[in-house]
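Provided herewith is a single structure, encoded as structure tokens, for subsequent inquiry.
A protein chain is absent from this complex, but the other protein chains hold their places.
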């Protein structure tokens, strides 16, 4: 990497610094390592939020920089969660089975059956499906976290980009993929416990620490993953590769005429971001404790796009800010601790109204503040706000306008 | 728009009258009634069985009903009253009465003579509620009384009772009643039932075979329901040659797996039960001596082969029952014969029944595919109706409107609100349809003016903004109408189904939706091809600046077109609400499917949308047919198919060519 990387991207240093301070402060205030000002559930929420920030970065890469509005990245996120969840569930159940077994030794087959009926008894079956073959091996499942979503993205992306499906068609197609995947997982026949999904994931087998401690460790793991993801993403977008990505976003045809293999670039970005999303998911679900197909419903992926939009697309820190802000605010509003607003004739209860507020804020952000929250940062940092206006840079609908792109 | 909705909702809340559920708790002093003396046979039976009659159970009530039916005069009246839940038990003295509501009280009449006896307050009487099983038994007992009843409705009732639970004893009275039946329709019904009963209970094989043959290739469900039990078989094992009316002999390892054959032997006590792995494990675990089992160390027992060894060692020592070896089991299997045996002993009847079923099976299969086709067509018309608005807003204007589903919901709620004010269902639907159009048209225009027109250049951001509107609207619906589903009732003339025969039927409401879809297809074509608005819309979508320079105001056209598309969504909402549910989330069920319908069909062409809807609807029903136990799988595979389809025809079924394609 050329020495110019950090200098060219001052935001990276700032970001890492803020992230480090944030994680440290949380740790020192947590139950496990401090006075307990911040509850364990808050630590978990924050840890999960960092994972969401990571997938938001992935989304920003694929949408904000490459212009592919994928409504399928939460599917990859969920798949990552499922892959790690299988191991967590299998190991935990194996421990239970072994502990409760009588002195008479079990055959491997009996052990499998006992684990199977423990895991699947809940959904009314007792056989361990074939896809659980490697569930007992952590390295294999970790490999699958990357491999399964990666391959799915590769195949899907290859098919879609090869047939030049682009723009809103691609969005709808990715949405269909997510829907198909979540419907598939909803079925009991998929072998992943249908609607119930995998649960009890917060108990890490072989780890004796309590949730107070393990939640902080997961916070650190998530923070590290986010830091790595951010640096990787910054490195990609700041180089030549990034220029091509932006080129594709603004005028795909021109980039193609210049001789770049546009499909290859798109496929690479699509697959890479799918893998990042899967890693984020694999870190997220052990903190959430349960994963089920409902998590992968198309609406989740739309929300993801909305976070990036609210944060400001085309800026990595914007994506992070958007994800962080929206998920913290929604957690606050659903907590029931927001005071009601009495209007005299009608009392606004936020439980009833915050979704309305959220929906309207999407509209307002899209209409009035296309740069989202990151616009604020630029204001504070004294960056000259590029004006939106001028002629479009390319003929593609959605390409940046001349003035806006002057970064 | 929010305000409008809120006011609408508030209006609704004020207008909804609190319909209090009436619960009569008023008591009127009881006047002592005269209990009838048990003078007739009926009265004796009733007096003896008060408890059983008051709390009847199908399993035990049969003899009582038979006794009542045989008890002469008044039996029919009492049984009818009993079946119609018009019998009550006076709590004070445990006597039965035939009761009729009279204001807050019950008018009592004597169960035997039917003479008015008394009145009693409701508290005093516990209504006797025979369940539907008991009612069927009563109905069956009533048959002989009602078959020649002067009231045609009663005679039909008797026929229904025979249809449901025909008995051998019905045959004679049924035959006797045919001759003097005045009503032609009922007569035909009686004759058909007589033949069906003859098949089941006819006195000799010849009569029964003749009855079977008389039906030809009739596809009636009742005929199949009569024939199928005749050809029902049980699978059994025999020592020596199979006995009885054999349907099919089975050879082990060919028509019958050896495991199944052995299971049959075990079931017939012809072979010992095999010792299962679990039982073996238990026996082994019970015989652990000094950490050893059957001479082998306990630790080895995780190996199945070692377990077998240990077990046979134990068996040799006589501590456990020995396991059957494979060869022994095989010998037992080979020593017996196996066959499917008809429950019906008469071979000529079963042969004729098999032939009768074979005759109809082809026709039945054909009818079933026709029925499936109708289901598919109906689903297609629903998808088409839901998607036709999108075909305008997305297909022609290129606007991704994620709130399209909420416009559907809005239409359905409009229908619901109208029904609160206009109680007549026909009138309310006639009002609701245009009103739904008007409201969603307004909502669409408002949305276009306030949001979408700023985003025409940025389709992806339209998606986000309209998604925001979608979730805001959904929550707003919940705040106004609550989370429960709301009733939207179809007018009486749309109730029921068009029964072409026992297999092919389609409900009228689905036919209405189909017709509505056709109407909108025509309307769309007419507006687009024959009106000035259509011309201008086409001009604006093809080249806005050129259109503008020809004196067309693109803003106005976009607004109107968007409103038109949204309005159709509103009407679709009323239709969908009529056949399914009305909830704040109903739109969500259709939004993804609608987009896919448009994309698969080919953007910009209404016939494409039509083709897309037909493909999706037909496909879904087809997959459901192949996998009837899992409708979810059908949806999954359908979407998968669409994804793959789009890879190969990215522009959809009807792909626009040239400039209109937008490339």
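To keep things simple, chains are lettered A and B as they appear, and every chain counts its residues starting from 1.
Quick note on the criterion: a contact is a pair of C-beta atoms (placed from the backbone, for glycine too) under 8 Å apart; a residue touches a chain by one contact, two chains touch by 3 or more.
Basically, contacts and distances are computed from a predicted model.
Set against the options "C-type cytochrome", "ATP phosphoribosyltransferase regulatory subunit", "Branched-chain amino acid ABC transporter substrate-binding protein" or "Betaine-aldehyde dehydrogenase", the UniProt name belonging to the omitted chain is "Branched-chain amino acid ABC transporter substrate-binding protein". Checked against the hidden chain, the listed residues B:257, B:483, B:531 or B:553 yield one contact partner: B:483. Remark: the omitted chain is touched by one listed residue; of A:72, A:105 or A:194 this is A:194.
When the omitted chain is restored, the residue from B:521, B:582 or B:653 that touches it is B:582.
Contacts to the hidden chain, counted on chain B, fall at residues 13, 16, 18-21, 23, 57-59, 129, 131-136, 164, 221, 224-229, 232, 368, 371-372, 375, 378-379, 382, 419, 425, 475, 478, 483-490, 492, 495-497, 499, 503, 505-510, 576, 579-583, 585-586, 589, 621, 624-625, 628-632, 635. Interface residues of chain A facing the missing partner chain: 39-42, 44-45, 96, 99-100, 102, 117-118, 121-126, 183, 186-188, 193-197, 199-200, 202-203, 210-211, 285, 288-292, 294-295, 331, 334-336, 340, 345-347, 349, 351-352, 355.
Just so we're on the same page, only the chains that are shown with their structure count from here on.
Here the CA centre of chain A is 41 Å from the CA centre of chain B. Residue ranges on chain B touching chain A, taken from their complex, read 2, 281, 284-285, 288, 298-304, 307, 398, 400, 402, 451, 454-455, 457-461, 463-465, 467-476, 478-479, 592, 595-596, 599, 630, 632-633, 635-636, 639-640, 642-644, 646-648, 650. Within the complex formed with chain B, the residues of chain A that make contact are 63, 69, 102-110, 156, 159-160, 162-165, 167-169, 171-173, 175-177, 179-180, 183-184, 186-187, 189, 298, 302, 305-306, 309, 352-353, 355-363, 366-367, 370, 392, 397-398.
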